[in-house]
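Right, one structure below, let's go through it.
One protein chain is absent from this view; the other protein chains keep their places.
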Amino acid sequence: MNGTIALFLAQDGIINGAIYALVGVTLVLVFAVTRVIFVPQGEFIAWAALTVAALEAGTVPGTAWLLLVLGIATAALEVVREGRRLTIRRVATMLGFDLALPAGLLLAVIWLAPLKLGLAFNAAMTLALLIPMGPLLYRLAFQPLADASVLVLLIASIGVHFALVGLGLVFFGAEGVRTTPLLSGTFPAGPLVVKWQSIGVLVVTVLVLIGLYAFFERTMMGKALRATAVNRLGARLVGIPVASTGRIAFALAAAIGAVSGILIGSLTTIYYDSGFLIGLKGFVAAIIAGLHSYPLTALAALLVGLLESYSAFFASAFKEVIVFSIILPVLIWRSLASGPHHDEDEEA
Amino acid sequence: MSGPILSVANLSVSYGRVEAVRNVSLEIAEGSIVTVIGANGAGKTTLMNAIMGVLPSTGDITLDGKLLGRSLVEERVNTGLCLVPEKRELFSTMSVEDNLRLGAYRFGSGAVADGFRDVFARFPRLEERRRQEAGTLSGGERQMLAMGRALMSKPRLLMLDEPSLGLAPLIVKEIFHIVTDLSKAGVSILVVEQNARAALQVADHAYVMELGAFTMNGPAAALAADKGVIESYLGLGGGKHN
Partner (left out) sequence: MSARLKSWLPRVVAILAIAIFPLIPGVPEFWVTLAGYIGLSSLVAIGLVLLTGVGGMTSFGQAAFVGFGAYTSAVLTTKFGLSPWATLPFALLSTGLMALLIGVVTAKLSGHYLPLGTIAWGISFFYMFGNIEALGRYDGISGLPAFSIGGTSLISARAVFYPIWISVLIAVVLSENLLDSRMGRAVRALRGGSVAAESFGVDTARAKLVIFVYAALLAGLAGWLYAHVQRSVSPSPFGINAGIEYLLMAVLGGSGYVVGGVLGATIVTVLKDQLQNILPKLIGTGGNFESIVFGILMVAVLQLARQGLWPFILALLPRPADKTINASAPALSHRQAPDRGAPLLSVDKARKEFGGLVAVNDVSFTVKGGEIVGLIGPNGAGKSTLFNLLTGVLGATSGEVRYRGERIDGMPARDIAKQGIARTFQHVKLVASMSVLENVAIGAHLRTRPGVVSSMLRLDRGEEARMLAEAARQLQRVGLGEHLHKPAGSLALGQQRIAEIARALCLDPALLLLDEPAAGLRFNEKQQLAGLLSRLRADGMTILLVEHDMDFVMRLTDHIVVLVFGTKIAEGTPAAIATNPQVLEAYLGGVE
């Protein structure tokens, strides 16, 4: 390996690391607010890339149908669950958000997709289709379990992942896609040729991180989200609508996932089930950072990206083995650093 | 005094098959202090939680002449109801200041500075500790923070669940002083206590709860002199402290 290759691998690693960082901080965010370790975050990424690809081809993406299915399922289940406790306002919101919005988006996409309106439209439409999925998934799967232990929520999260991968196959098929970059072109940097898209990925990642910091530290809404994570009953008692904090966290997760998917679609080939591995790598980063620090997670994600890129060069067959095995020394270190008593009050 | 700020009619709460509160009716006159006393497990906390909407219940709860129905906790907070729960339920890893700030959630950031002034005037200790994490406070300070957080929402009816629980006598006295002050400032108060002695001293009206139902009610002073109440709830050395 010479210097140029090393630099090239570093560039690759940093770009992938940036994507993993977006996944990692999202996992930290969702965990902090809802205690859900959101394994299916990767699915949002894959679906966003697949959606962009479908729109580029001028076809109706599977996500449009999927959103409608999720909306109908959520509304139906909520009617069954809540029954007579439903108020008119709730029913109106459900009609609007769960049924009219997905139906409207579907019609819009059927009408507009064949016109191939270009990059900006594709990106906007992808965001519009994916963001509502976050809150819908939360209401379907996690809201009824809001008082359960982290372990139960994790098992549910794995269940959701399982179901979503299957649905992904139904709605997108098994074929892989690659999308056109938002930013095309390259520029030389020493011995390297750098893609503008790579710079875009980095800039977006940094902007998302800054945005999250400002949101949680500076705004009432952000603090309310944190408060709900710390003490749910306390949050209810000061009038924070806790059910909506979960929905907001999941909407943020879906939004960041969609952004990541739009970015990554042009960098690598994405299949319906690619999300899992991408998600898990972000996840390795989040665990290295102990599931609570945003900057540490981002840093760890860069490390994961670099490790992956170099091990792909040296031992490509064992790339995944190496990446997932670094979780073990990390856990050893955490175990040694932790005192004897840790999971008190874990099981409620 | 105008009509009651809160009236509860035929309220019942069940946990599965067990009826924890049975057919309870209660009224709180505007600006007064009402106490519910009773043994552990009598259903006092359940009653509070039902009024706040934390637990589902049957019967009618009317605040300011408006039926609360099945409204959510946050909607009740918005109408001026506030509960300081037995376990305080603070945001332990957040600063004292942020805890208070979130108390004003229903008004948004605009009301925070105003609320801080009021709360710090009542609880100077909280101002000294404003940057400290809530989880590092002592028991008494935690109770003060819980009350301070409640006051940030400018409640019209403040409900206190066992405010004296686990607190040393000196701090209990301080807390009840503040309760009296709040009442003078026009806040109506419902306080549930096992420390019946202290509660009856500050209250205008009192209810005695046993096994999920009210067995007695009347002016607090009258109950404090009642032989049955003295025997059951005031212990042997009635009125020894304070």
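Worth pointing out:
Letters A and B name the chains as they come in the text, with residue numbers starting at 1 for each one.
The definition used in the following text is that a residue touches a chain if its C-beta (ideal position, glycine included) is under 8 Å from a C-beta of that chain, and two chains touch if they have at least 3 such contacts.
Computed from a predicted structure; not experimentally measured.
Contact with the chain not shown here comes from a single listed residue; of A:A124, A:V193 or A:I332, that residue is A:I332.
The omitted chain makes contact with just one of the residues A:A141, A:A289 or A:L307: A:A141. Only one of the listed residues, A:V150, A:I199, A:M221 or A:A243, touches the absent chain: A:V150. In the complete complex, the hidden chain is touched by one of B:G3, B:P56, B:P124 or B:G139, namely B:G139.
Contact between subunit B and the absent chain runs through residues 39-41, 136, 138-141, 165-171, 173, 194, 232-233, 235-237, 240-242. Think of the hidden chain as still there; on subunit A it touches residues 37, 39, 140-141, 144-145, 148-152, 154-156, 158-167, 169-170, 173-174, 277, 280, 283-284, 287, 317-318, 320-321, 324-325, 327-328, 331-332, 334-335, 338, 340-347.
By definition in this document, only the chains that are shown with their structure count from here on.
Separation between the centroids of subunit A and subunit B, computed from CA atoms only, is 42 Å. Subunit A contributes residues 85, 87, 220, 223-224, 226-227, 230-231, 233-241 to its touches with subunit B in the complex. Against subunit A, the residues of subunit B that register as touching in their complex are 52, 54, 70, 72-74, 77-78, 82-83, 85, 88-94, 98, 101-103, 105-106, 108-109, 149, 152-153.
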